[in-house]
Structures are given as C-alpha cells and as structure tokens.
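The complex appears here without one of its protein chains, the remainder shown in place.
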Amino acid sequence: MTGSREWPVWVIWAVLAGASVLGFVLAEGYASPPVAATVAIILAALKIHLVFDQYMEVHWGHRPLRPILGIWLAASTVILLIGYWAA
Amino acid sequence: MREAVQADLASANSQSATDDTIPPGDSGVWVFIIADMCAFALFFVLFAAGRIAQPEVYEASRQQLDGAIGLANTLILLTSGAFMAQAVRAARKGNRAATLSGLGLALGVGLLFGITKAFEWSAKLNQGIGLTTNEFFTYYFVFTGIHFLHFVVGIGVLFALIARVRKFDLDTTQQRWIESGGAYWHMVDLLWIVLFAMLYLMRAA
Partner (left out) sequence: MEGKVDTRYWRFCLWMGPTFVLVFFLCWGVLGHNFPPFPPDTPASEVAGWFRENHNGVKLGMVIAMTFAPAYGVWGYALAKILGQVIRDEHNIIVQLARLGAAWTTMAILIATSFWLTAAFRPDALPDWMIQLLYDMAWLLIDLAYAVTSVQLFALGIGFLADKREVPLIPKWLAWYGIWVGFMFAAECLMPYFMNGAFARNGILNFWIEFLIWMVWVPYLTICGFKAIGRIEQE
C-alpha cells in the first residue's frame, strides 16, 4: 500500500483550515471542555497525517521514514491525551 | 480511468513523488526533520507532565492566551504551506513561473506569522507575563520561541530557494532542493498545529 495520491492543494488547505476552525470553535465553548479538548487533539493528529501524506508527500512505501513519522504522530497524540485526561 | 490519471501524474512528476521507495527531498534533510520532531515530542512530554502536576495553573494560564491569534497563526502557516506545496508540484512539472510565484507567496504569507507572533508576545509581556511567570508560560514562551527560530530559518530557506530558482534551471537537483525546503517548511507548519492544540485548545473541565 502506498497511500493516497495527490489531492488538489486547495482542497487539502480547505480541509486543514476547516478542521482548525472547528477545533477552535469547539474550544471556545460550543462543546463541553473534555469533548472540545479531545476533539482538538484528534483533529490536530488528522491534520498532521494529511500534511505528511499530501504536503510532505511521504507515502507508506517510504521506509523507514513513513513508519517513523507515524509513530511520532501516534506518540505525540497519546502524550497530549494523557496530559489532558490524567490531569 | 483511475489508472489513466495515475499514469498522467507519473509522467508529470519527474522524480520522487511517485516513487514508492524514495521519499521526496534529500534523505539527510529528513534526518534533521526527524531529530527536530523528536525534540518537540520531548517538549510535549514535559508539557503533559507539567499539566498533570498543576492542572489549575495550566488552565488559568491557558485562559490568558488569545485563541483567536493562535487560530490566525495556524491559518497563516497552513496557507503558506499550501503555496509551498504548489511550488513543489510546479517545480516537478518544470513550470518555473508557477514555482517562483508559489515560493514567493509562501514567503509573503509566511512573514505574517512573524508579525502576529511579535504582536502576541509583546501583548503578553505588556501584561507582565514573561518567561518565568509560571511553568505554563515558561513552556509557552520556550516552545513557541524555539518554533519561531525554526520559522526564521524557514524564511531564510524560502529566500534561498527563490534565489536559486531565479538563477538556475529547474533540473532534478533544483527539484530536490525545493522538495527538501518544502518538507522543512511543512514541519514548521505541523509543529505549530500541535502547539496550537496543546497550548490554546486543551480547555479543562
């Protein structure tokens, strides 16, 4: 599996920007704090996944790079979730 | 039909983007990027540990940040990143004019990040909030400060890429340079995505 192919740049931008605005709006009080924070962290992870895949153009066939980036993203997401939920 | 599209892309992209084993850019640059991202992962651990130890301090401090500026910074970097991605794609197609305009716009939009950041920091300092106010603000200033240094280097890289594209032909070496610079610029972008969520959006119950 080599991952997805190129999407148009501005489609990617719209998804990334939309996710950013959504995370912000939820955190501003349109969702309960735990939901807003958790969604914001997960949205950040999805955005970064999209950046790896589409903007950096690193596909799963690029070993060991893509797995390393994947581990980094998973670890960073878990760290933030623990930082939130264990507090 | 899908195959036809892929074949089209394959012929349009001269080098690495369609190569399933070699990532775009210089492999050494990726060492730099991974090492750097690992350093930031350590920052996230520090922040999470600090937040677990003092949740009230972190939440009270977080409320003093201006989330709208954080969002503006995110959108600025995402937009600049989109222009960068366009420049990389144009370079691979050998389109020099589009490459130059992509790089120029990535640079122009990117510079706005410096302005909003200066504005945000000075507002904090004017409120009497500084590096040693509390642990949250230590991390806030240090992490966004180190991120800002990366941003400054990225701006330098964009200037250098523009100069190179003006001077030399868009050959494969040149494409590699642009891909490498692009990967770095996107790293600056994605690190900010985490910082934005971590510093601004983790609202405590």
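Labels A and B are assigned to the chains in the order they are written; within every chain, residues are numbered from 1.
Basically, a contact is a pair of C-beta atoms (placed from the backbone, for glycine too) under 8 Å apart; a residue touches a chain by one contact, two chains touch by 3 or more.
Worth saying up front: this structure is predicted, and the values here are computed from it rather than measured.
Participant: Could you tell me which shown chains are touched by the chain that is not displayed?
Facilitator: B
Participant: Considering the entire assembly, which residues of subunit B contact the chain that has been omitted?
Facilitator: Touch set of subunit B with respect to the missing chain: 26-32, 35-36, 39, 42, 46, 131-132, 135, 138, 142, 146, 149, 153.
Criterion: only the chains that are shown with their structure count from here on.
Participant: Quick check: how many Å separate the C-alpha centres of subunit A and subunit B?
Facilitator: About 14 Å separates the centre of subunit A from that of subunit B.
Participant: Mind pulling up the subunit B residues that touch subunit A in the complex?
Facilitator: 6, 9, 16-17, 20-24, 30, 34, 37-38, 40-41, 44-45, 47-49, 51-52, 55, 58, 67-68, 70-71, 74-75, 78-79, 81-82, 84-86, 88-89, 179, 182-183, 186-187, 189-190, 193-194, 196-198, 200-205
Participant: Enumerate the contact residues on subunit A facing subunit B in the complex.
Facilitator: Subunit A residues touching subunit B: 2, 5-6, 9-10, 12-13, 16-17, 20-21, 23-24, 27-28, 32-34, 36-37, 40-41, 43-44, 47-48, 51-52, 54-59, 61-63, 65-66, 68-69, 72, 75-76, 79-80, 82-84, 86-87.
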